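Of the protein chains in this complex, one is absent; all others appear in place.
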Amino acid sequence: MPVLLNPDRAPTLSELLRAIPGGLVQKIVPGTDQWENPRIAGIGSLVNAGPNEISFIVHPKYLDQLALTQACAVIVLPEIDAQLASCTSTQSFARVVCKHPYLLYARIAQWFEWARQSARETTIHPTAVVDPTAVLAKSVTVGPHVVIGPRCKIDAMSVISAGCVIGADVEIGASSVLHPRVSIYDGVKLGARAIIHSGAVLGADGFGFAPDPTLARGAWGKIPQLGSLIIGNDVEIGANTTVDRGALENTILEDGVKLDNQIMIGHNCHIGAHTAMAACVGVAGSTKIGSRCTIGGASMISGHLTIGDDVHVSGGTAITSNVTKPGRYTGVFPFAEHIEWQKNAAVLQQLSTLRKRLRKLEKE
Amino acid sequence: MPVLLNPDRAPTLSELLRAIPGGLVQKIVPGTDQWENPRIAGIGSLVNAGPNEISFIVHPKYLDQLALTQACAVIVLPEIDAQLASCTSTQSFARVVCKHPYLLYARIAQWFEWARQSARETTIHPTAVVDPTAVLAKSVTVGPHVVIGPRCKIDAMSVISAGCVIGADVEIGASSVLHPRVSIYDGVKLGARAIIHSGAVLGADGFGFAPDPTLARGAWGKIPQLGSLIIGNDVEIGANTTVDRGALENTILEDGVKLDNQIMIGHNCHIGAHTAMAACVGVAGSTKIGSRCTIGGASMISGHLTIGDDVHVSGGTAITSNVTKPGRYTGVFPFAEHIEWQKNAAVLQQLSTLRKRLRKLEKE
Partner (left out) sequence: MPVLLNPDRAPTLSELLRAIPGGLVQKIVPGTDQWENPRIAGIGSLVNAGPNEISFIVHPKYLDQLALTQACAVIVLPEIDAQLASCTSTQSFARVVCKHPYLLYARIAQWFEWARQSARETTIHPTAVVDPTAVLAKSVTVGPHVVIGPRCKIDAMSVISAGCVIGADVEIGASSVLHPRVSIYDGVKLGARAIIHSGAVLGADGFGFAPDPTLARGAWGKIPQLGSLIIGNDVEIGANTTVDRGALENTILEDGVKLDNQIMIGHNCHIGAHTAMAACVGVAGSTKIGSRCTIGGASMISGHLTIGDDVHVSGGTAITSNVTKPGRYTGVFPFAEHIEWQKNAAVLQQLSTLRKRLRKLEKE
């Protein structure tokens, strides 16, 4: 891990922990010698952290790595701390005792992310094309070659990075960040503290067509997508993800939804609060997904379904019917060496026959 | 559904239907009282339409919703109209009788889409960089920060939105719309009335490499993609979809092809007229797909295959061999609760053995 801060800008361990909100730290056990209260220039894994970095151990199975770490301070679970305290440990790192080491790591990483950012200029770049009827708070930053349409409203502290194109009547809440080259179509509403990654397209037309034989045999007539897309607060959307606008109603992402890269959310979908989806998931139109779900990477969810709260879908699974009961659901074809797969896959297409033969034997 | 038009701009029902082409309307049954010929400010579903909106019912199973709708006018099938006429209905909405309610809905939505658009300025934005050898019809609109390369030809009424980058020798037919941030590589030809959504990339290099051990063990030498991409009329392409150029021949999308978001069409593919693909489909190189096919979301189609006309592939299916017979094809692993899936998936890898054991029993 590259050192994040110059040593002279690095805080001491106690300074750093004072800057972290949330009362997560239970106890600090000073390290030995120069590591009593070391300067912390960065954060790294047990294996890769250097002597001016803090690390963390989330599970006793990593005790081997802990024994070899070079980190000057380590976040540990209380039970690991007790174990280290009882043996006459040869390790000299400081220990930060905490019941939620992973969350404390996240918070410390947030601090370093903030600390390494250079002061941002709050300006509208002269190459940006901002419609005169758009209303931008004074603290909004607009990058080069951005386009902002008529009657948009962008709240305080938000950042619209280079090359973003924002249509008419779009609203963006406070402290949101659009990374470069995001597209937002007309009328989309985005809450506060959104993070939208490069290449994401929000509010493009849903896929709506009616068979129109008057045009040609088999031809499709376009159904204009008159609904919009409404996104709550604290939503993160990954690179090249697309979320379509609704046909008649709106597509909705509730507060705290987290979408990874290259996800596709169809028109009229409604995704509940704090539901997280890994990359490459596709959700077909008009499906309603509850709150606090996790959807594994490359899953697909058919259209017009209802998925309840607290449903967890394994990666690569196709959900083709409603799921009302919380729990974990899976449907993945197990891989094998090709020749083995061939043998078994051949039988797959005779399963129904096989069952009949078995029944017959049972009756005999 | 938000009201689309200010009431003073909203047409009456009879004015609206006169503006819809196609002779789809069989009969209009006036509503009662102020709904004899109501002003129609928008269109909504039965459940969500407000009292100044028109709605539609496509199937008798929604009669419950019809009973509760607030819409001032409803498009109904003749048989539903007959049913409503026979009972002494308490409902006061006007009825528009039509054999194809869904298509009429599409046409009315098209009218509202047109009506709500503000008059477009036909200009070339001063920040656009248009090569002096490009030929643009006078009625073409070019947005901010667009780049148009040498010798391009863009026909009447087309719109190239902000941030699009168009290479050399590209041709775009009349009345086509490129939404913001579309890329078109050199030499691609696009027909009339195309709709290309944001982030789409048309004509990028196909994935072609020859093993080249002279570079390094296992190394790949690039095969330049010398073909192009030819797209017919009335084609719609979704957000972040990619269609590659051909290696030696051209990749071809025929008239009326509709591609949803995040689809990938490999080099040298040929997609027949009016074939529609839902989101996240991947078609590998050199595959030929017939006309009027529908390909469900997240399906994949292997390379070098021939898929005939009128083939319908269920979502999530992998098509790995030719399909000559029209019909519906499926291959999806059924999902289940994880623990159930585990039990059954384990047996999957012994299917061939299971069959042998069954055979043995049968012989005994």
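Each chain carries a letter (A and B) given by its place in the written order, and its residues are counted from 1.
Operating definition for what follows: a residue touches a chain if its C-beta (ideal position, glycine included) is under 8 Å from a C-beta of that chain, and two chains touch if they have at least 3 such contacts.
The model shown is predicted, which means the values in this text are computed figures rather than measured ones.
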Tell me which residue among B:H59, B:K99 or B:R357 touches the hidden chain in the full complex. B:R357
Using the definition of touch stated at the top, determine which of A:E36, A:E79 or A:E113 touches the missing chain. A:E113
With respect to the chain omitted from the figure, which of A:S175, A:T214 or A:N261 is a touching residue? A:N261
Where does chain B touch the missing chain, residue by residue? 127, 129, 145, 147, 163, 165, 167, 181, 183, 185, 199, 201, 204-205, 207-212, 214-224, 226-228, 240, 242, 244, 248-249, 262, 264, 266, 280, 282, 284, 300, 302-303, 313-314, 317-320, 327-334, 336, 340, 343-344, 346-348, 350-351, 354, 357-358, 361
Name, in rising order, the residues on chain A that touch the hidden chain in the full complex. 1-2, 4, 22, 42-45, 48, 100, 102-103, 105-107, 109-110, 112-113, 125, 127, 143-145, 161-163, 179-181, 195, 197-199, 234, 236, 238-240, 255-256, 258, 260-262, 273-274, 276, 278-280, 291-292, 297-298, 315-316, 332-338, 341-342, 345, 348-352, 354-355, 358, 361-362
